[in-house]
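Okay, here's the structure, questions in a sec.
The complex is shown incomplete by one protein chain, all other protein chains being positioned as in the whole.
Chain nomenclature is as follows: A, B and C, assigned in order of appearance, with residue numbering initiated at 1 for each chain independently.
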Amino acid sequence: MRRQVPLLICFVAGIVMLAQSFIPPLTWFYTNALAWARIIACIALFIGLISLVRLHTTKIKRKSANWQFSMITLCALGYMMLAGLLTRYGFFIWLHGKCVSGSTGDGFVTVLENAFNFQDIFLNVQIPIQATMFSLLAFYIASAAFRAFRARTLEATLLLIAATIVMLGRVPIGQMIPGISEITTWILDVPNTAAKRGIMIGVGLGMTSTALKIMLGIERTYLGMKD
Amino acid sequence: MTLETFDTTFGLWIGALLTLCIFSFLYKDNPFYRFAEHLFVGVSAGYWLVYNYWNIVKPNLIDPLAARRWQYLLPLALGIFMLTRLCPKIGWLSRWPIAFMIGSGSGLMVITYLQSNFLEQIKSTLVPLDPSGQPWYVLANNLILLVGVVSGLVYFFFSKAHTGVTGGVARIGIVFLMVSFGASFGYTVMARISLLIGRLYFLLHKCAGFI
Amino acid sequence: MSFWRFLLRMDRRIVFILVALAVIAPLIAPLNLPISVSKPVRNLHRAVDQVPAGGRPILVSVDYDPSTVPELRPMTLAVLRHCLKRGVPVIVLNLYPTGSGLARDAVETVGKEFPGSSYGKDYVYMGYKPGVTLVMMGIGEDFHDTFPTDGYGRQSSDLEMLNGVKNYDDIALMIDFTGSAAYEAWIMFAHQKYGCDVGAGVTAVMASDAYPYLNSGQLVGLLGGLSGAAEYEQLIDWPGNATIGMDAQSVVHILIIILIALGNIAYFATRRQGQTAQAAGRERAGGS
Partner (left out) sequence: MLTRASVSFAGRRLLHLSMCVLAGSLVLCCQALCQSPPSDTPPFPATNLVAKDTPDDDGGSITLSWTLSADDSGGKNDVIGYEVRRSKDPNGPFETVKSVSKGTSGVTDESKVENDAGYYYQVVTKDVGSETPSTVFGPIQAGVQWFNLGRLNTLIVTLIYITLLLYFIVQAKKGAKLFIRRIAGLDALEEAVGRATEMGKPILYVPGISTISDVATIASLNILSGVARTVAEYDTRIIVPNYDPIVMTVAQEVVREGFLAAGKPEAYNEQDVFYVTSSQFPFVAAVDGIMVRERPATNLFIGMFFAESLILAETGASTGAIQIAGTDAVAQLPFFIAACDYTLIGEELYAASAYLSRAPLLLGSLKGQDWMKMFLIGCILIGLITLNAGYDGFKSLFDIPLTIFR
């Protein structure tokens, strides 16, 4: 039960999924399996939630380093869940600009909604932090280039030359150099495409081989067991 | 000041402060960053839960079940099996839904990737090499493309040592890989700088503009 | 010699400061480097330029959210400026709720820059309208029924420039600014169904997806990313945020190239001196 059944489920699910690609009347499995997987993943978020809460409550209990900040995480989490689940309007309705279903807001609900304003927190907290985290890449891309692009070997030299040419070819100041745009386009279209294709074919073969091994039960580490 | 403009101004200021908190990480780890980080994790985890509840669980599970469409009991059961993870004694049951997801995912990947990363790649590598009727540089580019793809593949040969001819070809493959990595790196710089410009513009214009 | 060693061990925070300065400096003191204009941008510019002043209006849809503002707002402003500068009336609307503030802000910003033009006569803001494709179709049937009021709640019938606008036949050109595939829907409805010319402004990442529409003539022109916006600003001779942004791009790109060059010179200089690997390699042991 503990080991054989999961291997069997994995095998059958894999084979049916393979078969539905070739046998049109089986396509219902594809649609349903995807929907089921999504539902399972959502229910599993509860496990994630427990893990997150446990981690931070342990930190607070043990008063380990930075435990005060764990309280912020827990408060934010609780607040967002309250705001999003308990108010009468799901925020996502707002998000997609769809119409509101349900009753109109009486005084109390309006007050409650404004107090727990889910979308405002999303807009004023999540979006700016997200954009800023993303923009850190501008700094890191510069520091990585400075640190790593050293002409130590032939390969490293090629890497840095290609990077430099393409960087020049992308900006107005570099485009003043005659021919640089054309060379940039050529590098991106020819050697770059060739190498990417080589990697993609390799990835495709490696991935499908691993997937087949998983289906056949040869690769079963994910069940926590080695053969 | 109306409620709405107050709201917007207040929101902008919170956004600006959090932006600065994150930027402070570039100097070093500090309580401001820790604050923003922990807030961010909590808000996003809560947001994600709520989002999934409203967008997936409710429309795709609760609503159909409420409408007595019993075939939805299967995903519900698999989901509950997943939750047995929380009780160590019957936790092994959670392997069933996991096996289902991994199995169906694998089956799907085999077809998708053999099509997109095998058949289609062969097709797009089949380019005309006939010297007549096309300028020399098109021919040259096609040849280079071919050499790049084949030598790149040889680099990924695992069951042969990279010595002799194989080694030589694999080395050409590495040359192509490195040029490609350099080019992609250089190409991405602009998009990343655009992000920073956006953030700095937000700070300097939108927020400082309020002073 | 110690300069080179300093360079190799340089704290990366110095690089960060240089990058920040390289972005901020052009934002404050623009360089206005010349920008070469690509064909899709020139085509969109020409399409707007050929619309007779004071005649049929241009319809502009602002369909982006805060995440793509750095790239799309400059191009929106550039096109609006071009219209008002030439006296072509513009109708601005918005189909995505997260973008309504952005759309209104764009209209008001440009409106203030042209004190000679007036709201309702030279430009209008129709506000956010849910339903996306429903709205696109609605405009084809009856503009006034779809938009009984503008974005500020005024009656559309009171707005002078909307009097002659019944459907797409009364619109000279439609331009969509978006970070999503909204422009495809505009092509489908405004162009394919009602025969209105459509142009688009999209993010740099999406521009390659939009090229096929350009080649097939379904888009009259295309602005892609910050560089597309900068090129448009160049054409209307009004350097704005995109031109400044491209200046910043130039400066940062050159900065990175200089850093790479210096790093390599330092690497070889110190290596020749016999001060090898440890100093030159990853500055790991010391950490930072």
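As a convention for this text, a residue touches a chain if its C-beta (ideal position, glycine included) is under 8 Å from a C-beta of that chain, and two chains touch if they have at least 3 such contacts.
Everything numeric here is computed off the predicted structure, so don't read it as measured data.
The absent chain, not drawn in this view, touches the displayed chains A, B, C throughout the complex.
Annotation: of B:50, B:82 or B:190, B:82 touches the absent chain (contact as defined above).
If you put the hidden chain back, the residue from C:50, C:192, C:208 or C:273 that touches it is C:192. If you put the hidden chain back, the residue from A:66, A:153 or A:185 that touches it is A:66.
Within the complete assembly, residues 18, 21-27, 37, 40-41, 44-49, 51-52, 54-55, 58, 65-66, 89, 93-94, 97-100, 104-105, 109-110, 113-114, 117, 129-130, 133-134, 136-137, 140-141, 143-145, 147-149, 159, 196, 199-203, 205-214, 218-219, 221-227 of chain A touch the chain that is not shown.
In the full complex, chain C contacts the hidden chain through residues 12, 97, 128-131, 134-135, 137-138, 141-142, 145-146, 148, 152-154, 188, 192-195, 282-288. Listed for chain B, the residues touching the missing chain in the whole complex are 2-5, 22, 25, 28-29, 33-34, 36-37, 40-41, 43-45, 47-48, 82, 85, 94, 98, 101-102, 104-106, 108-111, 114-115, 118-120, 122-123, 125-130, 146, 149-150, 153-154, 156-162, 177, 180-182, 184-185, 188.
Definition applied: only the chains that are shown with their structure count from here on.
When the C-beta contacts at A-B and at A-C are tallied, the pair with the greater total is A-B. Using the mean of the Cα atoms as each chain's centre, the chain most removed from chain A is C.
Mean C-alpha position of chain B lies 25 Å from that of chain C.
Averaging Cα coordinates per chain places chain A and chain B 5 Å apart.
Counting partner chains per residue, chain B shows two or more touched chains at residues 26, 189-190, 193, 195-196, 198. In chain A, the residues that touch at least two other chains are 123, 127, 131, 138-139, 141, 145, 160, 163-164, 167, 170-171. The part of chain B that touches chain C in the complex is made up of residues 8, 26-27, 189-191, 193-198, 200-201, 204. Across the interface of their complex, chain C is touched by residues 94-99, 123, 127, 131, 138-139, 141-143, 145-147, 149-152, 160, 163-164, 167-168, 170-176 of chain A.
Within the complex, the chain C residues that touch chain A are 12, 15-16, 18-20, 23, 33-36, 66-67, 95-98, 128, 130, 230, 246-247, 249-257, 259-260, 263-264, 267-268, 280, 282.
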